[in-house]
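The following block contains the structure, expressed as structure tokens.
With one protein chain removed, the remaining protein chains of the complex are shown where they sit.
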Amino acid sequence: MDFVDIIFVVFALIVVVSAFIVVFSRSIIRSAFSLLFTFFGVAGLYVLLNADFLAVTQVLIYVGGILILILFGVMLTTNVVSVEIKTGTLQTVPAAVIVAVLSGTIAGIFWFTEWHTAPAREGPTTKALGTLFMTDYLLPFEIASILLLVALIGAAMIARHERGTEGGR
Amino acid sequence: MSVTGSDLLGILAVGIVSVTALIAMLAGVFLKNSARLVMWLGLAGMAGAFAAAWGTYPSAGTAFGGMILAGGYASFFGMLILCAGILTFLLASDYLRKEGVEYPEFYVMVLFAVSGMMLMSAAADLIIVFLGLEIMSVSLYVLAGFMRRREKSIEASLKYFLLGAFATGFLLYGIALIYGTMGTTDLAGIALRFASAPPPSLFWVGAGLLLGGFAFKVGAVPFHMWVPDVYEGSPTPVSGIMSTGGKAAAFAAFLLVFVKSLGGGGAKVQTLLAIFAALSMVTGAVIAIAQKNLKRMLAYSSIAHAGYMLTGLAAANQLGESGVLYYLVAYTFMNIGTFGVISLIEQAEEKRLEFSDYAGLGLRQPFLGIVMSIFLFSLAGIPPLAGFFGKYYVFAAAVDAHMTWLAIVGVLASVVSVYYYLRVVVFMYFHEGPEGAEVISVPLLGSVALLLSAAGVVGIGVFPSSILSLTGWFF
Partner (left out) sequence: MESIQAILNNPYVFAALMALAPLLWILPYALFAIWFERKVSAHMQDRLGPMRTGGWHGWSQSIADLVKLLLKEDLIPAKSKHGLFMLAPYVVFVGSYAAYAVIPFTSAYVGSEINVGIFYFVAVSSLVVVGILMGAWSSNNKWSLFGAMRSAAQIVSYEIPGTLAILAVVMVVGSLSLQDIVRAQEGWFWNWFVFGKFPFLFIAFLIYFLCSLAEVNRTPFDIPEAESELVAGYHTEYSGMRFAMFYLAEYANMFAVSAVAVTLFFGGWQSPFGTFLSGPAWGVFWFLSKGMGFIFLQMWLRWTLPRLRVDQLMYVNWKVLMPFAFVNIIFVGLWMMIAQ
């Protein structure tokens, strides 16, 4: 086992352990903070896969955006409903059965599938990604921007003040 | 690769709709009381897009390096979805005013939803399927909750969003697994790989997840749970476009992925689709009997109709495929028409949605009575209306594909469905209305929409070959 393998194991452990805490912690805020480590671990795995741009994007979007959104959501709602939001377990037995079957199937298939592996590509990926976005994947790129715009307008519409009431326009 | 004129021509129709949506959005921001203006702008844009789709129809091919279909199939679905969008606009304007929520954002979101549906139905790559689906779904989540003062509307939006996000997760995971095993997201490329070597079992897991995602979007059993609450709670014109344009787009992509790209996916997928179809037909038809609320009844009926259409897909022969396309056209006109009549009769605060509210309507208001009867007869599948031929084609296809049992289930289900469709007609003509019931004034735009839909239902019913000749050469 060389040094890179050790680093891989460390990152993988971070991801798995923190993901367990996310799922099993009773306090939703603890889950949210634990998610931080999951995201970072995944970013680390991306780095090991030579996906430098993807790794940084992962940190920027998940830690800088989504995690903070989740934290905001939790912090702004807990006191409104005056009960502390806790995650609990319901219907443990059926859930366990389904989880066991599903994960067994997936694990089995992962194990027996012959994966197409490509040789590791050294060097920076940013430029190639940018070029692809402007050529082969131009259409999805533009459509994605429309999708984001729709989500933005939709969120603003849902959150707007009711017109004709206090604070409305 | 650089963008050429033919690329742009290929996405002309959906491009016009998207640009119209952007302009409409800006108009809504910068002009005061611009709802009417935005509506006319959107109608003009959709009419232009319809013309563009019609113009590019003969030249079938792909654009943007095989990312998206152009002409032919894409134009056909483009025109269908644009019809749904135009009818929704015509019906929505008076409905929104009646409910006191006539804001330009409604039209902007419908335009975005329409462009998402068009993209999805033209997809030649799984990435475009996903993006189109998401544009459509996000717009519809918002539209479902457009009437924020109504608890049911909020409930509809929230349920649709939570379950829809879950279904999207299914779909995306399926796409990821397919990409992992096939090495491409291009549908033509997947078809090539699929034909050359049997795919690994992981591929089937991915395909199954994809199937689940699509089944959710078309509202087929066992992924139908959201349909009744969402159709009931959403503003009525939104239920209309959700059940027609949304369903058409989802079926278009369904067909592209499962029939065209995976070559029917072999017997496995066919059997699975047949089971979904049978369950949907039976569940929808049986539960619809018990409904008192008309929108809810139509929601269950739409589950049943998803089952009929799935029958055509399960048959996976040429008749079945063009039958599904025909069915989608017929269903679009008749269902939007029905929701249109409901939206006219409905009063603020969700009043007048029960069967009993239709008592005596046919005599009191002959126009509404007649068009509503046409739509309901068509939904029930009574010749010579469009609904009959739709069912006829898909059942005949099932028989051709040696799935006679499925055709029998379908015919039984439609016999059951006659009961609840005709019950409305019975209420309209054979029950006495309450004393001094007010006569609803039918607005001009609304009656234009109803007339157009009724003409569509009768027209393609009498001349079914008009649609079949349009779609015949796709397969």
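Read from first to last, the chains carry the letters A and B; within each, the first residue is number 1.
Convention: contacts are C-beta pairs under 8 Å (C-beta built on N, C-alpha and C of every residue); 3 or more make two chains touch, one makes a residue touch a chain.
Computed from a predicted model, the values in this text were never measured in an experiment.
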Of the chains on display, those the missing one touches are A
Sort through A:75, A:98, A:134 or A:152 and give me the one touching the missing partner chain.
A:75
Sort through A:17, A:59 or A:158 and give me the one touching the missing partner chain.
A:59
Contact footprint on subunit A, counting only the chain that is left out:
3, 29-30, 33, 36, 52-53, 56-57, 59-60, 63-65, 67-68, 71-72, 75, 124, 126
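Going forward, only the chains that are shown with their structure count from here on.
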Between subunit A and subunit B, what is the separation of their C-alpha centroids in Å?
32
Interface residues, subunit A side, partner subunit B - complex:
105-106, 109-110, 112-116, 135-140, 143-144, 146-147, 150-151, 153-154, 157-158, 162-163
Subunit A partner, complex, touching residues on subunit B are 1-3, 11, 18, 25, 63-65, 67-68, 103, 105, 108-109, 112, 115-116, 119, 125, 127-128, 131-132, 134-135, 138-139, 141-142, 145-146, 148-149, 157, 180-181, 183, 200-202, 205
